[in-house]
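All protein chains of the complex are present and in place, except for one that has been dropped.
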Amino acid sequence: MPEKNIKSNYEPKIVAFFCNWCTYTAADLAGVSRLKYAPNVRVIRIMCSGRVDPQFILQAFASGADGVLIGGCHPGDCHYAEGNYKMLRRFRLLKRMLKDLGIADERLRLEWISASEGEKVKLVINEMVEQVKALGPLAIPQHLKNINEELKHFPGEEIREEEMAHA
Amino acid sequence: MPEKPKIGFYWCASCGGCEESVVDLAEDIVMVADAVDIVFWPVAMDFKRADVEAMEDGSILATMVNGAIRTSEQEEMAELIRRKSKIVIAYGSCAHMGGIPSLANEFSRTQIMEFMYQESPSVVNPDKTRPMTSVKHNSFNVTLPEIRNLVRTLDQVIEVDYYLPGCPPTPKLLKDAVLTLLSGKLPPKGTVLSPDEALCDQCARKDTKPSDLSFKHFYRPHAVLLDSTKCLLSQGVVCMGPATRAGCEALCISANMPCSGCFGPTSRVRDQGAKMLSSLCSNIDPKDEDGIDAVLEDIPDPVGTFYRYGLASSLLRKKITEDM
Partner (left out) sequence: MSENNIKMNGNGTHKSAGTPKIGFYVCHCGHNIASQVDVEDVQKFAAGLPGVTISRDYKYMCSDPGQELIQKDIKELGLNRIVVASCSPLLHEHTFRKAAEKAGLNPYFFHMVNIRENVSWVHDNRESATKKAKDLTRAAIQRVFFHKPLEKKSVPINPDVLIVGGGIAGITAALTIANAGKHVYLVEREPTIGGHMAMFDKTFPTLDCAACILTPKMSSVKAHPNITLWTYSEVEKVEGFVGNYKVQVKRKPRYVIEELCVGCMECIDACIYKEAKYPDEFNQKLSKRKPIYIPFPQATPQVVLFDPETCIDFKSHRCKKTCIESCDRKAIDLKQVPEYKDINVGTVILSTGFKTYNAELSPQYGYGKYPNVYTSLEIERLVNASGPTSGEIVTRDGIKPKSVGIIHCVGSRDQKAHKWCSKVCCMYSLKLAHLIKEHTDAEVYNFYIDMRTPGKGYEEFYDKLMTEGVHFVRGRVAEVSDWALVPEEENKLTIRVEDTMVGMVRRIPVDMVVLAVGLEPREDAGDMRRLFNISCSNEGWFLERHPKLAPVNTFTDGIFIAGACQGPKDIPDSVAQAGAAAAEVLSLISAGSIELEPNTAFITEDNCSGCKSCIPICPYTAISYNEGTKKAYINEALCKGCGTCVAACPSGSITQNLFDDEEIFSEIDGLLKFAGIELEETEAEHA
């Protein structure tokens, strides 16, 4: 099956939203410390994890991300008092909803990473890349493109066997 | 006397409520009938597809299409109507956003077929027969349209000029739309013909909404006695009003039922469900995971709650499954 081949040597794309004060600073620290981690994550800097609109997450998946990572300040440490709690609450329901929509748990992750935790940036990214790699591509744009091929077909011309008499 | 502008109505995957809503114009329907020629309206008048095919391309001023697109036939008809009409209006939630039928996008076609023709408790089908798109019968070749893999909005199949939202659109909005069409002062293409702000603005209970809700529980409307004067969110009922375009004048709320989102999002929102989820969750009380989960457990079906009318037009559009 071609899909198997894709899985074995495919590199997932992960979009990350890091808050300016903690996780983005931690990622800078990881850089300054020359820690090496997987190159699959693309970071978007926002001021607070509370800015992460669930629409951003869905848009990232819909545009082809295999995973989305959100990094915020630890509970109690939010630069904006409680933005991270707002994100946590959205995240809990969003995760459940995404499961209902066929998107595996490991594809969306929320981590509290303080400005001093450069090492954690590395660990989280490496772990998530491995997990998402094991899941294989999500590739929603491709998936929809495949489905949309049916729009060119008309009845009578081609009938799918599996929907014909099963017996 | 100049020829009256030609108007058409058509239905795809829908319940018929949209057709009813046209009749709900009451006396105003006479005004409409006087002002225009209805050249195509299968539910009320005897026109056949061949009649439409015979019309000149672009000869219909506007056709209002309701219903989602689920079958190959609906697709063909939509394309035919597109060719024949200057303006195509997606009429009602299903054409606009997929509507309730698009909740079927949570399941693959195979799953749906298996349930409908096999597993459903009322079905007896030992031969495991499935609907066929073509069968020989008495030397005739009988065909049926194909069920597509996905429920689509009208604009996912053809170009749409305007949207008239609602399940169904209200007579007032329909009347305004017809008057706008007749006036010739057309809004920019792609406009949703309803005010571009959220429903709270039109809600009679707006003033009773406290600014801090701090949800500790959510209740489904049948499970509580609801105060008919107070904001439903303040009573812990998920009301989609804040995330839903205005225009219905809070009809459901006046019947003491929460808004379930049929008018879709405002123009500034890409995904109505995500926005409602975001707003609601941001305002719940607990801060710890267990506490948060306990409150959110009161929303057992987030997809059905937040995308009741719009799964097909949401960012993800469907459940991602191996078998499509």
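Just so it is clear, A and B label the chains in written order, and each chain counts residues from 1 on its own.
Note that a contact is a pair of C-beta atoms (placed from the backbone, for glycine too) under 8 Å apart; a residue touches a chain by one contact, two chains touch by 3 or more.
Since the structure is predicted, the reported quantities are computational estimates derived from the model, not experimental observations.
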| item | value |
| --- | --- |
| Absent-chain contact - pick from B:Q235, B:S278 or B:S313 | B:S278 |
| Missing-chain contacts mapped onto chain A | 6, 11, 13, 15, 20-21, 24-25, 27-28, 30-32, 34-37, 39, 42-48, 50-56, 59-60, 63-66, 74, 76-83, 86, 90, 122, 137, 139, 141-142, 145 |
| In chain B, positions touching the absent partner | 196-201, 206-207, 209-214, 241-243, 246, 265-266, 268-270, 275-276, 278-279, 282-283 |
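Note that only the chains that are shown with their structure count from here on.
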| item | value |
| --- | --- |
| Chain A-chain B separation of Cα centroids, rounded to whole Å | 29 |
| Residues of chain A that touch chain B when the two form their complex | 50, 53-55, 57-59, 61-62, 75, 82, 85-86, 88-90, 92-94, 96-97, 100-103, 138, 140, 143-144, 146-147, 150-151, 153-156, 159-160, 162-167 |
| Chain A contact footprint on chain B (complex, rising order) | 72-73, 75-76, 106, 109-110, 113, 127-134, 143-150, 157, 269-271, 273-275, 277-278, 280-282, 284, 287, 289, 292-293, 296, 299, 301-303, 306, 314-321, 324 |
